[in-house]
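One chain of protein is taken out of this complex; the other chains stay put.
Right after this comes subunit A.
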Amino acid sequence: MAETHSLQDMRQQAAIAAKVFLQRDYTNGTVCQFQTKFPSELETRIDKQQFEETVRTLNNLYAEAEKLGSQSYIEGCLACLTAYTIFLCMETHYEKVLKKIAKYIQEQNDKIYAPRGLLLTDPIERGLRVIEVTIFEDRSLTR
């Protein structure tokens, strides 16, 4: 997904020290949720509350994408009646939320994670399996 120019520069300049993977949390079934457990490698880099807040927001967004409500039913029935040709013109609800998620992650990276030498990868690029957090080497620590 889109990454800002500054992030790409950072990636090319800085060396990757480690990668942390946040796995999926299946306690609520097959809905897309990620574990909010704070990884120990990030303890020195970022505030625990902030990180958990990010992950919780992401979880809420994914839950909204997969929510079974009247809107999704209407969309489903309409699609079935038009033999699913309606999706040639409009996006599904899920895709709209995924775009929202991509924007949110980019915004979080710009504001919070890049200054700390971290990078969140959009889970959709990893098949919704993990949230990949890349930890860059601490050349110039700016907090």
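Everything below uses one rule, namely that a contact is a pair of C-beta atoms (placed from the backbone, for glycine too) under 8 Å apart; a residue touches a chain by one contact, two chains touch by 3 or more; residues count from 1.
Throughout what follows, contacts and distances are computed from a predicted model.
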| item | value |
| --- | --- |
| Undisplayed chain, where the name is taken from the UniProt record, one of "Cytochrome c oxidase subunit 6C", "AP complex subunit sigma", "Histidine-containing phosphotransfer protein" or "Palmitoyltransferase" | "Palmitoyltransferase" |
| Hidden partner interface residues of subunit A, rising order | 11, 19, 21, 23-24, 26-30, 65-68, 72-73, 75-77, 79-80, 83-84, 87, 92-95, 98, 124, 126-130, 132 |
